[in-house]
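Here is the structure we will look at, set down as structure tokens.
Just one protein chain is left out here, and the rest sit where they should.
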């Protein structure tokens, strides 16, 4: 297998990416038909970050961050670096030096199916990372991988240029070709939710608002009172 | 098996519940004789919340939040919703719309042996959730479960009306019938701890305060100095 | 096997310990040749603490905190208590009373390969703990262990008097005899990083700064453009 | 909380228990409406055993097998010992001596939410055990628990006298009061499966046998051919 | 997202598939450049099976085996059914009835990133399954998925028609287009191993056979004798 770096990947429209960022992970995931989520072990290193960007993908060897340096050259402003590894690993493959470099190139965040370190500094820099672990374990620069090939990261397939949305709820991948319609579906969904939120806040029950009582009865749900003691 | 919703469950005395809330999880658990804890994988979505309330229980299918809507109708002010599922699952079965509804009905928190989403919004709402995972994974409304039957949630048996206490240390279940004596035992325990805390803070050793030296020697503990290098 | 308490352990030089604390876990670990890390499941109970100190070690039985009381008597100002257990366990073996005592003796933190409780109070006290779990599960005082013997804690070998460094990136153990040269190596490493950080921040690529392009080409890395759609 | 041993528990009918044993775990679980399963981490120490019996329950402390000796006195021929512990634990709380004793009293198997040891000898004895771990870790006899109280074992609620069915698929609990109707439902289910098995073996599709095509089409399933390369 | 069933997928050459089966998982994985492995949690339900076949892929909902029935219609003799699910799940989505049907259609095995049940019967049938869990947990037939679309199964990307190789070492996926060259590379590798095996068996050291001593010395490896006690 040849190790390659693919340049000049195509990206989704900037406005669409921003819409998906504002919608956030849960709404984007719903708008895609409940697909595209990474595993729940991918957690942000600090609470409150919410990003979206075009994926620059890396397939790296566990414990080897050589290809991250290679990948950063391919990053354009607004991109998200997505790092998959060839075997389960928690080593701290990304720290404050790489973050400084990635940020200087315009990268808006990192998604890594391995470990991350220097998390206090990254938090102070407000550079968000979603990772499977926090680990000080150092890495080598010894074996090639590839950049901008399709990768499986935390259980999700990511093509270079796909839109990555990440927030406190996790990380979701929207294929580039689906980004626009997903954004539209998400906006529509969100619009509907505002009214529902207001009605529920006023005490209306979901049972009534969604008109569920008939279906529940038909499915056989039985109500009974607890007998007196 | 019939799927039922039990109405009119009995609850513990409000003052007793408030006492248990103030005692917190660790003291309540000790006061119960070291029983009733849920598994340690149940973590709060944000730090600092401390609640107690009467359990309204739900047995749901994994990835299906239909019964949560049914359960919210049974919630009275001060209640805690406790959701068990029939197989290990991390799907995001509860989000900000359900939280809005539950809060509007007077619910003070959620305990769910599955996933939760919209955690940033829930944190802003100050609506506390203890869950086994955070996940954007959406759910369906397809299969019945039951409300207010005894359930096993995160390894603990919960009857409807039991008192749930939850804080940063985890979640503990106090059977309704034991709540009053547990509260009394907890208060007593707490009173004793104040004096101990003061003595330990002044430098007195637990070895002396608890009079352990004799028992340690009898059990065979040996002291020796490290030899000079 | 006799259960022993070793007194009068030797400690590293205070200034060296302070240097390691300031370097933090990731730099110390690198300076040691990428050795000495505890498993990544060891997490701080709150973010931002950064400590170093001489290890007072405990080998305890799971669910039994008797030996922690014994160990606290051996603690001198600046020490870190390191608790290993004889089987995997998450019980809450340490809480606010022990923390009060340990702090009163000058202890600066706790590393425990088991659970910790009263985490809200510990956070308010600013007493840092790195543990494998947070659990309200109470413990007994029934079976002996040992104090200040070599222990394996979270996968790392710790001798009494070794220097423990802990921060948001985890926990690393520096053998006492290696502490001085590790501190020197760490300082040197840190000095070099400052310049790198500045260059990367200005947009220089790691590829160029580390002069990687030749080695990558030699290893066979191929660049290609994505074909037009 | 008082530690008790309850004697003279009620058991299900012997013939019903034998029926459930012959049906096995998967069919019994289906016949109960898909309830009652223990967690999937409960695995047999050797393949091929298939048992059913009345539960004699034990709530033990982790790493303490004192109550197992107490419980064995309460075992009658055909019973299954079910051991729950008060915290997650993998210690080897049961070995060949206890198995010799339990077998001599007529016990037909052990279900333990902790560890088991001497597995080669147990295998030679053909004494089946379902456990969460295999571990040589020895235990103490120091702290009381209870016998024949309701326990939560591996996520399932077990009352003394409930019917335990265990085979290579896992462990299921049938409440004593439901045993007879579950056995009847299981037999009926099994009878229907024989015909289905024959039809499927002859090449008939489940799609046709269960008449699924209409429902699939109605739900929106689309068939299409892969385009030529 | 539309739920589709793709018919008439393309398959690799039968002889190439048989070669890969004979090479087994470890050699095939090496021949691919150390790519394509599923996660190590995928284990066979019995030891000794070794299969290869063309993937018929399924994306199913967790706990819902409706699409397995749909997929079996698309299976041709020699195929392997590969089931991915949209969220982590261990439910027993496949049992002896489905195995009877799949076998009748010529399927040679099942790869499922969820649970499997009736394992004793499957073992007797000699129908091999690699799964993440064994579980009696029953499933529903309620929600659509897709058949013969690209899926991520246990961390590996599988396109319909890819060659699946599975044995006691795990499961590897060879893209259809790479199958022939992988088979050739594997045969070559295997040929070289026979000679190595003979030389190592005669006592020759890998150090000498692979001529490693120079590289080790150059990397800085130091030999020393243990001092006398």
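Just so it is clear, A, B, C, D and E label the chains in written order, and each chain counts residues from 1 on its own.
The working rule: a contact is a pair of C-beta atoms (placed from the backbone, for glycine too) under 8 Å apart; a residue touches a chain by one contact, two chains touch by 3 or more.
Please read all numbers here as calculations on a predicted model, not as lab measurements.
Asks: Kindly name the visible chains that come into contact with the excluded chain.
Replies: Over the full assembly, the chain not pictured touches A, C, D, E.
Asks: Can you say which of A:13, A:88 or A:195 touches the chain missing from this structure?
Replies: A:88
Asks: Taking the full complex into account, find the residue in D:4, D:201 or D:219 that is in contact with the omitted chain.
Replies: D:4
Asks: Using the definition of touch stated at the top, determine which of E:125, E:184 or E:200 touches the missing chain.
Replies: E:200
Asks: When the complex is taken as a whole, what residues of subunit A touch the one chain not shown?
Replies: 61-63, 86-91, 135, 137, 140, 142-143
Asks: Footprint of the hidden chain on subunit E, which residues?
Replies: 24-26, 29-30, 34, 37, 40, 43, 47-48, 50, 167-170, 172, 193, 196-197, 200-207, 210, 212, 216, 219-226, 229
Asks: For subunit C, which residues touch the unseen chain?
Replies: 1, 32-35, 37, 39-40, 86-88, 150, 152, 155-157
Going forward, only the chains that are shown with their structure count from here on.
Asks: Please decide if copies subunit A and subunit C contact each other with the same set of residue positions, more than half shared, or with different positions, and reply same or different.
Replies: different
Asks: Averaging only over C-alpha atoms, locate the centres of subunit A and subunit B and give their separation in whole Å.
Replies: 30
Asks: List the centre-to-centre spacing of subunit B and subunit D in whole Å, with centres computed as mean CA coordinates.
Replies: 28
Asks: Please tell me the distance, in whole Å, between the geometric centres of subunit C and subunit E computed from their C-alpha atoms.
Replies: Roughly 40 Å separates the two chain centres.
Asks: For subunit A, jot down the residues that touch at least 2 other chains.
Replies: 34, 37, 40
Asks: Treating touching as the only link between chains, describe the layout with one word: line, ring, star, complete or other.
Replies: Shape of the chain contacts: other, as it matches none of the listed patterns.
Asks: Output every touching chain pair, sorted by label.
Replies: A-B, A-C, A-E, B-C, B-D, B-E, C-D, D-E
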